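Starting off with a structure, shown below.
Here the complex is missing a single protein chain, while all its other protein chains stay put.
Labels run A, B and C following the written order; every chain starts at residue 1.
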């Protein structure tokens, strides 16, 4: 069986402190073995990166960007291979993997504008013949810890921007689907990245802890569940590191009485069940304003859900695939059970789905649950499965109060034609990413991604303009050239320039 | 004796959980009593601010800015009163207090440009007929904890920007010199600030801890010593708050062989002894490159130090005043003792200084110490007194290595006429604020203030453009208006716009 | 009778090459005499400004801005006096003059952020150890030529930004109402502006031509009618000057079938008849989509127009005042005649309005004309009077085609509740300033003002961010400090850094 190793100083490494199986979730079979990096390998990766930083920081930004121009081309040329790796280990259908990769490539495109993005601010004459300017200097060695649900995209949210800012990067991919990340990291060398600037180390909590305690790691970016995000943020900052840690979500869509129900239905189907709901921006709760809207929406949803197709990644006519693991499949079913026991109506039930030819796959069918209330466990927690719950309310204010009361504040959406409703909603709702008739309001790569409340720990959002701030440290320089012929007097006051 | 109370909901409050004396450091006498806020008073201040936030956040930025226009005028009109309060409790000479206040006012001026600073980024057509934009929304209730050494300026670094961004603010001033901060906070009401938007609570660690644990406090800004900065940063972030905590410093000036020694001397005198060295940007170490530069510099310094005048704040002909407390006075003398014991040469000795008419004042005279080495305690730690130490080296590279090895990285400076030396130094030195022939390179208010290494915990610097980032939370909105006549198909792939 | 003179080098000057009466348009009486500046006076004003520029350009931007902080205060303190001057000579009612002045002051507020606005872009390492940055340097002496309809606001659009950018300014106000401009220019000295930096020269075409041919005038800003705008733009650019010339307008509002008619009526009344329609952003055409919207709107308008009050500036209960001159009064009546002759329906007729106590005033009453078509002269030309014309169409596309076909493209507005209609309209309409339910979409001072098509000649809009570009010239500096020890090779190729 294939081993999945590390990338250190431009070479694959097969150091191991243990092994862990990687599964194909459609078949339920172990297909590869992940090598868990020994502590020394991790520390060595950091040391190598620290050494490489000396030269890399001095490269003009445009030269670093040119590596990303070439990298974009290589990712596009290897699209099929990358999507296959994603599909095999994550289960995502081909068209969806291609969408993920495309979103990732868009971050590479943004990184290509590094020379523009890294401009500092220059002030002539902050005082008489005194000038001052700011520089965005790289941090040094930074690390990224990424989740299973977007094995290629989330790493691409991080390292392209980190690298063009002049940093060296250590990536620790998810243990469940590490191969896509390793492969795209290898492509960087082909794109011209000097050895040592980018490293990949495989493993679990012990690798994470080594990164969190190594004093040469200057910053950590994390995407995953909220408990782990909180742990990482707390450990990293305690150890003097800069950190941004993105956690869980429970994204609500408000369906207003004037919404175009057909459109809303189409959008909701994709946003709730695409990638089996294993997206931190998945829409998992529809809050309907008025029973009329609820009834029409349910009617339309149940009809269309009947023709959704679940199956293996390799058949592009499938709408979505399996969940990531047996444990997770069980957990999602448990949530549906609990909703039912709490009194909700399971209108469409995906618990017993079976996929022909894949008896051992980790599948759950698209599930629709009506009459969910905010006190139910299935409402309060993130399910991360193909389950759409309906909460019925009578006013928009009520809908907004429910959303604001939830612990998570990642994404949300309103379906309406009314300008005023849209504006009021987007202004006041306590959620970081807001859609108006856009069900998955993932910001484009030239904006930044981040939730509010328990969905993000840290000041700065991921990718986009905030990434420049996160991956650089401000240096402010104030300069005066004393005249050869003029002597200045001494001042003991606070200088006010 | 006068009591120093709190400002809650626009009114002075005299709640107390205890009292603490405030001293005039020139006379050594207690002149006021500080009331320590009870926990409930602190929590009430937060609750009042939270309520005030509802209306304040909806004010157009330009209306918030207009309060700052008026506030600037009021600060200027009350300049003498504020400087007297600073002088009485901190000991700073009038001209120096005026400099401090002016630097503070400059932050108010910057806050007047809030409407410009709060502009978000708007992207037309991120996808077909889909638009996206970002908003910088206020956080809610935020707190500031400020040090004794700039009793007016550091609060003014924080709350003007926090307020114009739409936040409500809780200020906890230093227990040693709280009156200036309280007074300038009161002026905000006169400038038109609605009650409840700005509060002041007095006290020590227990007030700080209440703020750090109150879940309605969204962010904390701190300036003080490194151990406390680390504590506050760690507590605040652990409790889910945004935090920036600025700590100690040890600022080095490199004196190059080609430096204009006369100019360097004048600059160093003010930068080392101004405000008795109780500035986080004080220059406390001169690293001379070559013995020739060292000897000339020492010659020039000792001559000019002979005419420095130390005394009480009220005599504007004094160059600098007392230290903040008896304890601190002793500590500074101890550092001089230790340098002497470690083998350094105390060339000018301020330990026995006496000021006529102020026998009990906390004075230490300007002190110059030669032949200091990096292993001495007096070198490794922040003295925060009027002590300038000389470290002799033979090359610029050696000088830079010493600076980079120090735990602190707040400010630094090079004296030279050479363009190449200046550029190499400012590029490579691992310090956040760099001066080229500018001894106190405090960034102007429209740039941002922040050190590196142990001098700052957090991602974002204080005041200036970074303050907008720190005091706001990014919200990204993506909007599409579906055509009434066109129906969209359903997509299960990751949408790529 | 009072003479209105010039402001040269900080002093009033009464040089004259002739005189011209200034009228009170409510009484029809001449109240002041304007002195027409001789050519030599104009050239002297420029020469004085050129000399003052040498010192002014070197002032730190923040110091220039501080004069504007004080200037804002002085304008506010003199609000009543300025409004009275506007009212006497222009006829604008007190509340409207106060609105005009406030809009002007907002430009002063924006100018207070000069230090932020003038920041250049700094790029470290554009090549190995090569840095590059841009500076926005002032032009030198620049001129502004302003119209009668906003005697205070339009000058304030120009000179505050021009001055804080480091330029010296020559203002030529309208001959019809020059006193407000002269007075506010005088206040600059009180605010601390050095003599010679701001000058006012009074007069007509010959003064304009002198400015346009004086080679020391680097740029000209103009607001007025399109034929003169075209003349000035062509002359100025031919003489190597930078120029922006804003001309006429014909602003249309689309009233959609779903519009809130009550709200639209209220907005239209103010936008069509406020300031007697003598605003380049006045809404003079309502394009109604569907007869139902038209009929309801007309019904509502005629009812409310019955209670509009026209009269002299001094009675704040009046809604609007006289036109600027006897000639213009006649011209506006002629346009109403022509519409009638062309077959339109004059529903409310203001031609015979009489104002008690002001028998000789230049009044025309609010006029509503229905069934106007695009072939009528009254439609094609700018009336600049209190005349609202209705054009009936059946679709939004038709309404947009009409607007796009008009020669002017200054402002426009749509009344609707529908997000899609608003977005489609604002995206596609060929007009520079677009309102969505905002009838006078004059951009705020921190955005920029400018129309399209024949409404503006030049690349850059007035005030706001574009003013920084217009009033400064880009200088780009590229810097390398050769190493003392390293010799570079010679390259004959185009250097690519």
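Everything that follows uses one rule, which is that a residue touches a chain if its C-beta (ideal position, glycine included) is under 8 Å from a C-beta of that chain, and two chains touch if they have at least 3 such contacts.
In this text the structure is predicted, and so the values were computed from the model without any measurement.
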- line: The one residue from C:167, C:275, C:329 or C:389 touching the chain left out of view is C:275
Sole contact to the chain not displayed, among B:20, B:123 or B:338: B:123
Field: Among B:10, B:257, B:290 or B:419, the residue in touch with the chain that has been omitted
entry: B:419
- request: Among B:39, B:76 or B:135, single out the residue that touches the unshown chain.
  value: B:135
Message: Take the complete complex as the reference. Which residues in subunit B touch the chain that isn't displayed?
response: 58-62, 115, 118-128, 133-135, 416-420, 422, 436, 497
Message: Even though one chain is hidden, which residues of subunit A still touch it in the full complex?
response: 62, 65-66, 69, 72-73, 106, 109-110, 112-113, 115-117, 119, 124, 129, 131, 418-420, 422-424, 427, 444, 446, 479, 481-484
Statement: Logged for subunit C, residues touching the omitted partner chain are 93, 95-96, 98-100, 102-103, 106, 121, 123, 126-127, 130, 132, 134, 153, 233-234, 237-238, 240, 242, 260, 262-263, 265-267, 269-270, 273-275, 279, 304, 319-320, 417, 422, 426, 431-438, 440-444, 446-450, 452, 454, 457-461, 465-466, 469-470, 473-482, 484, 487-497
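Basically, only the chains that are shown with their structure count from here on.
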Statement: Taking each chain's mean CA coordinate, subunit A and subunit B are separated, in whole Å, by 35
Field: Averaged-CA centre spacing for the pair subunit C and subunit B, given as whole angstrom
entry: 43
Field: Centre-of-Cα separation between subunit C and subunit A, whole angstrom
entry: 48
Two or more partner chains touched - positions in subunit C: 62, 115, 119, 124, 418-420, 422
